[in-house]
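See below for the structure under consideration.
Removed: one protein chain of the complex. Kept in place: all other protein chains.
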Amino acid sequence: MSDAFPTTAPDEAMALALRRIAESEAAGRGSEMAGLGFNQVVVNMGPQHPSTHGVLRLVVTLDGELVRDVIPVIGYLHRGKEKLAEKRTYFQYIPIPDRTEYVAGMNCEWGYVRTVEKLAGIQPTRRSEFIRVVMAELNRIASHQVGVGTFVADLAPLGTALVFYAFRHREKILDLFESASGARMMFNYFRFGGVRYDLPDGWVEQCRELMTQVPAWCDEYESLVNDNAVFLQRCIGKGVMTQEDVGDYAITGPNARASGVAHDLRRTRPYSVYPELDFKVCLGEHGDVYDRYQVRVDEIRESARIVLQCLDMLPSGPVQLGTLRAPYVITPPPGACYTAQENPRGEYGTYIESDGSRYPYRLKYRDPCFVNLQIFPKLLRGNKIADAVAISGSMDLVLGGIDR
Amino acid sequence: MGLSDGFDFKGLADRVQYPNLSQFERPNVVTTTVDFIFSWARSHSVFPFTYGLACCAIEMLSSGFARYDVARYGMEVFRPTPRQCDLMIVAGTVNEKMAPVLKRLHEQMSEPKWVIAMGACATSGGPFYDGYNVVNGVDKIVPVDVYIPGCPPRPEALFQGLLELQKKIQAMRIVPPLPAAAPAVIAGGDQAAAPTDEAAADGSAAAAADKPAAAAADHLEKVEG
Partner (left out) sequence: MLPAIGSAGLSIDDVAARLGAELGADLTDAHVQEPDTVVAAVERTRLHDVAVRLRALDGLAYESCNFVAAVDHRDHFETVYHLYSFASNTYLELHVEVPRAKPVVDTVSDVWPAADWHEREAWDMMGIRFEGHPDLRRILLSDDWVGHPLRKDYVDSIENHPHV
């Protein structure tokens, strides 16, 4: 029996956790549960776990139920996208950023396409700029529905109801995406200088009608959980991110805005037609788990407003430069460039260095979830193990972006 | 003077006659009824394993929720632990770091178990086939029953795969079916050999998941020759 399933030796992350336990016990700070005689225990959460929302592995050092330390181990979805960029032409690579933050594909594609346009000096058409904003904001709504839905599903008794409603409403948005771009999730819709297809007939009316229902959806989500005692107790005051943390750890997106930092790239570093649109930046106050959830629900409402404005302002005109087939092969001049996008999870940046050939020389993603995950050990230390689920869910991590 | 006087206990074992069970070595009304009940139960109550790795996991989730409802096929009980599951839907890219984990989780599932490779990445590596860290297809690690292409496959495509799997589950038999009757021998010889070999192969493949596979195949050979 013992030989049939041999226990494997601890890998580097576990070994590090065990070393830290040994150090803390040598320093006399073993168990903090005075009088109970606990030892510190290393527990492995993941990489397959229902609540980590992806293949994230957390090596948690527990002292009773108190978390002393957590070491996130990532890389279980590392597909080598940055190396892949060096083997694909700029045009062939367009579908790949979609799969970085797979819940918010439109935003990620836009980030890549914008950087290449800046390098090559291509200016997209005006109609396509509005369509891009509409698609990005619709994808923001869909992404927040997934994020908030799965977060609440792990926490609260009525949360499972919320996730069903959220996904049901999300399907209507995916119907719009499907009729415009042909796909529900991985769109391959953006092109250098515009977008691939124009909006079909009747799309604008359908979208407008859907967006007028969005505030009712948000009211429904809030009515389900905002008064729930269990939800509030698990969320309020947990995982507080101070403004210094936001600066030190370069936290961006709703996570930063929940701490009161008004860092929204659509306002601070505006791009595309965002300067012409009227929307407010949703801020929280305390930076705890509850504020991060509330900021996302508020952002769903704001995105619906943005989409309605864009649909009213949509000009006529071409959606692509040149002939029907946008440039297949472009060779941007040598140089390096970085552009950043306000993704639903934060600042999604692409740094591309070009050497004048058809292939990118170096492509580096600045992924918001990768950066946001660094603060997770600091937030979780000192809390109980059940808060791991609440805090990681509130940070809305997508492993496709963390691992690339 | 009691009943036990004069009763030959020692010869009892020689005199007991066991019922003739050879009729259960071939399909009969009892085995086909048991097959029917087991197939119905197994295929309509599959417990999938939440093994969503990447983007396909979101489509798997969508298929579990209200619009595309996987509960109508009886598969809504997604269990997070492999010990309680029979179906592992590998949804997403498997890379070298994840592969040993996948293997271990597959080994933790108990028989009978099935694996669906959902999506292009799990089938063959997908858009990342030339990545340095990507395993080109999950069938290099675990045996796969159904492949579902797509990037990501729509929930309807996932359902087609699940229905194919249901058909595969319903083909399981506790006793292999009889071989097809040998057709008349026509000049030219090898026509007669092929169908019976095929039928024998089908029979033994269908009963592969059950225990008396070798014994049943042997019995078939004896019936032939």
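First chain written, first letter: the chains are A and B, and each begins at residue 1.
We take it that contacts are C-beta pairs under 8 Å (C-beta built on N, C-alpha and C of every residue); 3 or more make two chains touch, one makes a residue touch a chain.
The structure displayed is predicted, hence computed values, not measured ones.
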item	value
Which residue of A:Arg132, A:Arg345 or A:Arg366 touches the chain not shown here	A:Arg366
Sole contact to the chain not displayed, among A:Asn39, A:Gln123, A:Thr212 or A:Thr268	A:Thr268
Residue among A:Pro200, A:Pro215, A:Gly247 or A:Gly317 that touches the chain left out of view	A:Gly247
Interface residues of subunit B (partner: the chain not displayed)	96-97, 99-100, 132-133, 135-136, 140-141
Where the unshown chain meets subunit A, residue by residue	11-12, 16, 74-75, 78, 80, 82-83, 243-244, 246-250, 261-263, 268-269, 336-338, 340, 347, 349, 351, 353, 361-362, 364, 366, 370-371, 373-374, 403-404
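In the analysis below, only the chains that are shown with their structure count from here on.
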item	value
Centre distance in Å when subunit A and subunit B are each reduced to the mean of their C-alpha atoms	39
Footprint of subunit B on subunit A - complex, ascending	47-50, 54-55, 75-81, 83-84, 87, 95-96, 99, 102-103, 146, 150, 163-164, 167-168, 170-171, 174, 184-186, 399-400
Contacting residues of subunit B [partner subunit A, same complex]	50-51, 53-55, 57-59, 61-62, 65-67, 80, 92-93, 95, 97-98, 101, 105, 127-128, 130-134, 151-152, 154
